[in-house]
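Below is one structure, written out as structure tokens; the observations come after it.
Note that this complex is displayed minus one protein chain, with the remaining chains in position.
For reference, chains read A and B in written order, and residue numbers begin at 1 within each chain.
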């Protein structure tokens, strides 16, 4: 075995021993692992890829005995993808699956193994143990209950999308009034309600706010009079007006709440929602080339005390984001999001981050998963890319020793997240 | 030899044995191969690179004895490029050329060899045999004769650029009336004429339509009344009006014709025509960064039954295109176009495609050539990149075995094209 591969393997062994923090997921705290194989195969990566490869959408409405074989038959056409590899790796590592393909002919024992495992005590803890993941951030709607969350395993996080983009919906306003205890009349009451939500989250152990933004989103400081006028218009349901003013105003106030509560704000930049009309559920959004992050600068500049953890969805912004991490003190680079979450995009981006951004400002990875089982193959994919890049782009060119590389890996997988989100303060 | 290179070589051996389909070229069916060395050296890659490196354009107007030495002298300054390598490889493989540079001192025997080979019987078939290419798509103007095309070797394809962008030119309208047998009066007659053209192509063995589009082109569904108004304005030559409405309307109707005839539509996205004022012929167009593909979404969404084979010209859209292939059922990723057709761009893009797009939706490569001789070095360049990426980014990281890799290569070089363009239905 050539030297590079040996070095890579040694680094991977060290990296596999690091207990990771997963700063962004969609795991439901009260239903965190799969009860059935369908819970795993229903992950949008499989339904969207199978549909993309020609499977009819109606398959997804069928009962397991029809749906699973039909989906697996279509999945033969995606067995080249890393996503297919995730399923095999978790099936092997978590459920003892031994074949090298999952087919209409061999899924039933796996389905039984998933059902059986789900009934084991401490299942969530076991999965995280096998995955060597210490904590998993959740993504909680503002109006979702935060009671009875096991905060030894999970860290709640306020998802701000609805608050910023959906206040024109009466149901959202109604829920906001209920959760905050504030009657929404105008701009001031809206700010009070938002503050109450953030404090409520903080009190229940939340350690970040998070939002996904469309490509080229412009965040700017809104004058009070403008904000109050648009808030009143929207809160009274009178329609019209300039939605951007309200959106920016709410976003800025949420950042102010983050400042007051010392909460980092995770910004996930660049998703075009509902771009593909015929997609499966959760399989309709796309990235867009041709946009800059500079629309966010007024927000980043206005809150130097708030740490913004940025992710992008478009490869054309990876270097721009790197430059932000390089000079902007309150910007942290976080993970490799969604369409960029494949080694072909992770590795060059990772090499650039390692060469030009302070090592304390890199949150290596998050899973974005909906069920805990996916943490294992996703983090392992990243761990292998990290070992490869540290070996070939860091140790071999002489930027540091193997020990240095291991130290960087510990920061990226665990220590930076612990420090930035203050996970050791309880 | 290290393991990676051995693996790469084994895969390359397998790949070289795959009989490829070339889904896009500009080969003239009745003059498909070079009659002279000038026919080869006149390829715009050589004239534009030599001109770029300082050669005066007037050289191109001289007779062979002056033009060829002057061009070759300038080509010393481009001997680092892959394009220069194409010329050497085809000279060596197809004409027995034995030097490692083509110079003013050694071109004459090669010129003689080209002339001599041109007079051999079955020359086209021989070239394709040596290149291991089974079928070559043509790019046919709507008003070009399709008679006497050897459809064992060639597949006609309707080039739609003129129909979409040039209807304001009287000559184009006149030709369209002649070919379609429809008198152009308004929107309905225009649609009839377009339908007649597509059916005429289909009847003559055409298996696709193809168009190149400017960066950021917006395709949107046009209301009938708007289309009819703009069509009438343009067809009567009254000028003015909104050219975009007519362009989108024609493009949508052509897609409708593709739907009716089950023809895939090849969209080649992002060329700025006539950008460089002083370029040699065919050497004046450029890519442009800073644009998204999302302007095409209305078209992709409107015709879910039409397969759109997309190519881009701007590296900043490679990842965006990958995401389209990943979730949009009717999008196929096709080749590596023009300025992206060099290994430095092909290989990272290919790695990403292999990791995230269904293997049945990848058309690996097309030559874009004007003479058959270039199929050999262009496809061989791609085959080497494919072997390299399959070895290092697919087999080595464990996404599949060597056999799996060979299967993927067969899909990408041949089988996907055969299925998508229905080349086995005759």
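Simple rule for what comes next: a contact is a pair of C-beta atoms (placed from the backbone, for glycine too) under 8 Å apart; a residue touches a chain by one contact, two chains touch by 3 or more.
Values in this document were obtained by computation on a predicted structure and should not be read as measured data.
Peer 1: Given the contact definition stated above, which residue among B:287, B:325 or B:375 touches the chain not shown here?
Peer 2: B:287
Peer 1: One chain is left out of this view; which of A:173, A:253 or A:361 touches it in the full complex?
Peer 2: The missing chain is touched by A:361.
Peer 1: Since one chain has been left out of the picture, which residues of chain A touch it in the full complex?
Peer 2: Residues of chain A in touch with the missing chain: 2-4, 216, 289-294, 297, 300-301, 304, 314, 316-320, 322-329, 348, 351-352, 354-361, 393-394, 397-400, 404, 408.
Peer 1: Hey, which chain B residues sit against the chain that's not shown?
Peer 2: Residues in contact with the chain left out: 1-2, 48-49, 51-54, 77-83, 85, 215, 272, 275-279, 283-284, 286-291, 314-316, 339-340, 342-345, 348, 384.
Criterion: only the chains that are shown with their structure count from here on.
Peer 1: Which integer distance in Å separates the CA centroid of chain A from that of chain B?
Peer 2: 39
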